[in-house]
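Of the protein chains in this complex, all but one are displayed in their positions.
Per-chain numbering from 1; labels A, B and C assigned in written order.
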Amino acid sequence: MSSCYGKNVKISIFGQSHSEAIGVVIDGLPWGFQPDMQALSDFMTRRAPGQNELGTARKEADRVEILSGLVNGKTCGAPLAAAIKNTNAHSADYENIMDIPRPGHADFTAHMKFGGCQDVSGGGHFSGRLTAPLCIAGAICKQILEREGICIGAHIDSVAGISDDKFNPMIVSAADFERVLANGFPVLNAEAGEKMRAAILAAKAEGDSVGGTVECAVTGLPAGLGDPMFDGMENRIAQIVFGIPAIKGIEFGNGFEAAALRGSENNDPYRMANGKIVTEGNNHGGILGGITSGMPLLFRVAVKPTPSIFKEQNSVSMSKNENAVLTVKGRHDPCIVQRVVPCVEAAAAIAVLDAWLDYKMYR
Amino acid sequence: MSSCYGKNVKISIFGQSHSEAIGVVIDGLPWGFQPDMQALSDFMTRRAPGQNELGTARKEADRVEILSGLVNGKTCGAPLAAAIKNTNAHSADYENIMDIPRPGHADFTAHMKFGGCQDVSGGGHFSGRLTAPLCIAGAICKQILEREGICIGAHIDSVAGISDDKFNPMIVSAADFERVLANGFPVLNAEAGEKMRAAILAAKAEGDSVGGTVECAVTGLPAGLGDPMFDGMENRIAQIVFGIPAIKGIEFGNGFEAAALRGSENNDPYRMANGKIVTEGNNHGGILGGITSGMPLLFRVAVKPTPSIFKEQNSVSMSKNENAVLTVKGRHDPCIVQRVVPCVEAAAAIAVLDAWLDYKMYR
Amino acid sequence: MSSCYGKNVKISIFGQSHSEAIGVVIDGLPWGFQPDMQALSDFMTRRAPGQNELGTARKEADRVEILSGLVNGKTCGAPLAAAIKNTNAHSADYENIMDIPRPGHADFTAHMKFGGCQDVSGGGHFSGRLTAPLCIAGAICKQILEREGICIGAHIDSVAGISDDKFNPMIVSAADFERVLANGFPVLNAEAGEKMRAAILAAKAEGDSVGGTVECAVTGLPAGLGDPMFDGMENRIAQIVFGIPAIKGIEFGNGFEAAALRGSENNDPYRMANGKIVTEGNNHGGILGGITSGMPLLFRVAVKPTPSIFKEQNSVSMSKNENAVLTVKGRHDPCIVQRVVPCVEAAAAIAVLDAWLDYKMYR
Partner (left out) sequence: MSSCYGKNVKISIFGQSHSEAIGVVIDGLPWGFQPDMQALSDFMTRRAPGQNELGTARKEADRVEILSGLVNGKTCGAPLAAAIKNTNAHSADYENIMDIPRPGHADFTAHMKFGGCQDVSGGGHFSGRLTAPLCIAGAICKQILEREGICIGAHIDSVAGISDDKFNPMIVSAADFERVLANGFPVLNAEAGEKMRAAILAAKAEGDSVGGTVECAVTGLPAGLGDPMFDGMENRIAQIVFGIPAIKGIEFGNGFEAAALRGSENNDPYRMANGKIVTEGNNHGGILGGITSGMPLLFRVAVKPTPSIFKEQNSVSMSKNENAVLTVKGRHDPCIVQRVVPCVEAAAAIAVLDAWLDYKMYR
């Protein structure tokens, strides 16, 4: 059982949707780094619920309390612990799912794993709310990487089948990430964004939900980051990204599309450019053999539609062992893709910083 | 840097394409288990090169030597170490790639990581040959799981854009896996298989290569296997599967397809069937919240086309820092998808056995 | 850098002596267990400062707040996080040691490691105060083990060269542990305890300090617990026990004494007793080859005298690179051995529970 990740930077995430607090301990951060608390807070806001009409009605201030790890605002070599108090819990909304599991959610599987001991309320430890501590850790790792010239950004790649533009895989840069943030809605193409919003509201009106995809880029990486076989960049990123609820797939570079190409189409030839070795395309998503090539690192994840919908659904009573009908209560997003965007950045930041420290070790 | 994987069953893979030997140490296997050496050998043959006209001309007996870990043919609690001697190495074929990296391969990235110290010959530690020790470990884990009623099988899902049938996600079983094996070529639909073979030979004739996808299923799993957040089944499987060279994407259940669905379409409602709780569909691929639901576990991976092609390609001379043209020599598969099939099974078996031991721990 | 320990039960300890809070996240606890909060509180009191005239004047309520991990008072499979607010910090006392390191303390080494970024105040993350979260985790693990019939107890073995009686290595039991607790001062022999107290007060009167040894026993263990080579019981216990500040040595069974014996004297012959295989002596301290024999597990640790003494000491100014004289301020125990007693129990409990889960995994 493990809500722990990392080799050099080790995170240990705790909390349930309705527990006293949620939070994270980050062991192994480089010392002497002064986190920008405003930037941290802004990052948390991107993930927070209740930002607009597209999201859940649950409004949480999500105020991050630093419990330890800083001296005069700088990391001091001691683990950085941070917590967020849970203040706005409606546990009563969850009484029925104690017995009647929500389709598409972890209610049933957690019940089977923990023999009925699991925290049902609000989804417990399986709640999307637990991505908040991931974002705390990720925001700090991201800031540390930025100091090294490594930037991470993501955007909605699609929602309900409506596609945004893609990052340019050859020259995506921090400017693109800022452009995404400047939009209220994290897309590159504002028009596509409008269509997505309409699709979300349409689903919401029907008590239904939509899914989507997120594209993430890491720029400024040197060639040579990542390790062979099971600690390659793909392995590291995939392991942490699947820790975000609702993610069901990940692909690097052109991913599944590569499967239908010929080698001569898919290979990215090398060429000299300004005295540096680069590739002519970036089908490989900046990773070959698990190791960075110096090109932008690119990956895409699939986010399933929010399982908590307000339509009546077939389910079972686990106590009575009989079929039952479920009507979900509570506050649920008709689309979580926009909130997954910062979570994916956070996950990538933690994985990349951990690999970065391994990279530095042998130099 | 790590060619190690696992928490309870820990594998440590060693070797280079042309080193004295390649192999694996497996620490933490359940004891008292008698591996079926013939079944192990048969499994290795599925991965081995030189099986037919579709593959590389390199023929390796790939005879597995057990160095330790067995007493009277049974696991004894000591680590099981196994090695395969490298007998058929043509290092001279690799002289030019020392300086001129092959597009799509790890030559350049390994060079940047290891500062020129890496083993270039045959791809060194990054060679597809290193999937042989993975298959040794996987074959043994698979046999142990079979004793528990857990079966693992995979097939080619597509090659060069030509699709095989899918496993039936509700009732896939060991019988389907046997059906795949009975074919010389690991597909469900023999006709599709013929088209794939033709596509591979067409690419080969042009000195080119093709990619594809592999679908893998795990049956017989109880509900409740897998752990929260970073040790869920998706995380565990993804981390090891990306250790297989050329894999660029993974999706569980309907994966990327789910992104375009509504929640009401994608959720799998529960129902009672023969006194057991099951789902009405299996879009979730047998995993919710990282934990198994008791339905077949299903995932799909993308395999890029073999990067080593015989067509002339643009590259660079790393020593001269100038553009160069590369002609790859050596023996290379025009398609590795059929050989990736057992590797994916092996990776899944190791991940599932490791999770299975965690599952047993708390019971 | 790591304040993390454990494979199945993973603890991540955070905090500095004067940070907002100190605490621990415990990942992987068995679920459905109801911690006895009164027993936890009582256990914390044994470690707490300010209990009597022998200790520091710093009085901390050390009230444990459970932030997550329980539902209706029972573990729910989510990580258990607990924190203690720091309320009684006198940071001003530590201003001089910022520049002039205290002999015998981690001031200088932490300065060299963290380049001056470390938290100096109160010893920061190196403070003995950080054993409080260890005790939280240990107290809960201990309670879980007790449910399995495994009991852990320790006592002062010696202080300032004055020896307590030893546990009877053949038949030590929970009754002995209760006897130790019934004393206000954790010894078996009250008379020896009186002499120790006198020695501590004598040292205190001189602004000096004393050290001692602690003996710990684990009873009720089955034979067969622990794993080969680097995960044996000795390895596991030693790794965590050295996490308690001031511990400089550990020995199992007769330990260093064995070095002077002959094999014929040191070996513990087997014999049948009530149908069970036992040993005739317990020089081996209940461990052979890293694995428990079913006899009481016994070990002893050396605790150096508190380095913070009030006598003037030679030191250096790190900023001026010149010799200096240091007068320590703050509140410091003349003897910490009695407070180390529960810490050693806590450390042993965590190590044993972690091994216990490995033991169950293969059964």
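Keep this in mind: a residue touches a chain if its C-beta (ideal position, glycine included) is under 8 Å from a C-beta of that chain, and two chains touch if they have at least 3 such contacts.
Values in this document were obtained by computation on a predicted structure and should not be read as measured data.
When the whole complex is considered, the residue among C:Q143, C:S158 or C:Q338 that touches the unshown chain is C:S158.
By the touch criterion stated above, the residues of subunit C touching the omitted chain are 1-5, 13, 101, 103-106, 108-110, 112-114, 125-126, 130, 158, 160-161, 203, 208-213, 222-232, 234-236, 238-240, 242-243, 245, 247-272, 275, 277, 279-280, 284-285, 287-294, 302-309, 311, 313-316, 318, 321-323, 358, 362. Within subunit A, the residues in touch with the undisplayed chain are 7-8, 30-31, 77-78, 228, 357-358, 360-363.
Seen across the whole complex, the unshown chain contacts subunit B at 1-4, 8, 10, 12-16, 19-23, 25, 27-28, 31-32, 65-71, 74-81, 83, 110, 113-115, 117-121, 124-125.
Here is the rule we go by: only the chains that are shown with their structure count from here on.
The most central chain, judged by the distance from its Cα centroid to the centroid of all protein Cα atoms shown, is A.
Greatest centre-to-centre distance from subunit C is found for B, with centres as Cα means. Between subunit A and subunit C the CA-based rotation angle works out to 180°, given as a multiple of 5. Mean C-alpha positions place subunit B and subunit C at a centre distance of 46 Å. If you average the CA atoms of subunit A and of subunit C, the two centres end up 39 Å from each other. Chain centres here are Cα averages; for subunit A and subunit B they lie 26 Å apart.
Looking at subunit C, residues 8, 31, 77-78 sit in touch with two or more other chains.
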